[in-house]
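Heads up, one of the protein chains got dropped from this complex, but the rest are sitting where they should.
Up next, subunit A:
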Amino acid sequence: MKTENVIEAKALTKKFGDFTAVNKISFEIKKGEIFGFLGANGAGKTTAMKMLIGISKPTSGQANVAGFDVYTQTENIKKNIGYMSQKFALYDDLTVRENITFFGGIYGLSRKRIKEKTQQLVSELGLEEIKHQLVGSLPLGWKQKLSFSVSLLHEPRIVFLDEPTGGVDPITRRQFWEMIYKAADRGTTIFVTTHYMDEAEYCDRVSIMVEGKIEALDTPKELKKQFKVDSMNDVFLRLARNIE
């Protein structure tokens, strides 16, 4: 049985004036997949992601996210996705609980559901002691984990993570990836951009963007075979160097 595609992009393009930030990228992502979206700084990852989450209109091409069109049905897309941006995006001046309540509330969860979710989330992340602390006072790693959990609050079909582990220590990164796996096991599709090549190894499939184009797309294993190298790091360097 063929699993359904939750994201489909066909020749998706974004131009800013003469500059083509994203140049005809195409891919399909299946339900429950962890899709690594790699690329150097400025390769167009964030721009591509913004088109998929409905906050940037594509210049041309097509894309469907969770079955909705990125041109006309962005509000439907937004109901079905979670997003965690590069910048930390919870409110620093609200407490852990208040943040959960707020985001739960704006996604339309009932009071009762919010309470349950808060309880569950707080105990899962071990935040019992500090649930009344302002988020701004938490260490970065905790914030990131909390932020990820909040993006899953409304049980979206797809979660977009934009460099979620930037600046986080290795232990927290590992815990973070355990959380990602857990979410994927429950059937949530994960779309993640990263700079860490070891993280790329954790992904089911990986695409590598260079100067607005997708230059490689396959499982980490296949990519390594294809480029005849031992690590994703080498795959990345090989691709980036070819361009230079």
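Simple rule for what comes next: contacts are C-beta pairs under 8 Å (C-beta built on N, C-alpha and C of every residue); 3 or more make two chains touch, one makes a residue touch a chain; residues count from 1.
Everything below uses one rule, namely that contacts and distances are computed from a predicted model.
**Q** Name the omitted chain as UniProt records it, choosing among "ABC-2 type transport system permease protein", "Ring-1,2-phenylacetyl-CoA epoxidase subunit PaaA", "Electron transfer flavoprotein subunit alpha/FixB family protein" or "Cysteine desulfurase".
**A** "ABC-2 type transport system permease protein"
**Q** Looking at A:K79, A:R174, A:H195 or A:K213, which residue reaches the missing chain?
**A** Checking the options A:K79, A:R174, A:H195 or A:K213, the one contacting the hidden chain is A:K79.
**Q** If I consider the whole complex, including the chain that's not displayed, which of A:N23, A:S56, A:T118 or A:T193 touches that chain?
**A** Checking the options A:N23, A:S56, A:T118 or A:T193, the one contacting the hidden chain is A:S56.
**Q** Out of A:A40, A:A89 or A:I130, point to the residue that touches the absent chain in the complete complex.
**A** In the full complex, the listed residue that touches the missing chain is A:A89.
**Q** Footprint of the hidden chain on subunit A, which residues?
**A** On the subunit A side, contact with the omitted chain comes from 50, 53-57, 74-75, 78-79, 81, 83, 85-94, 98, 101-103, 105-108, 134.
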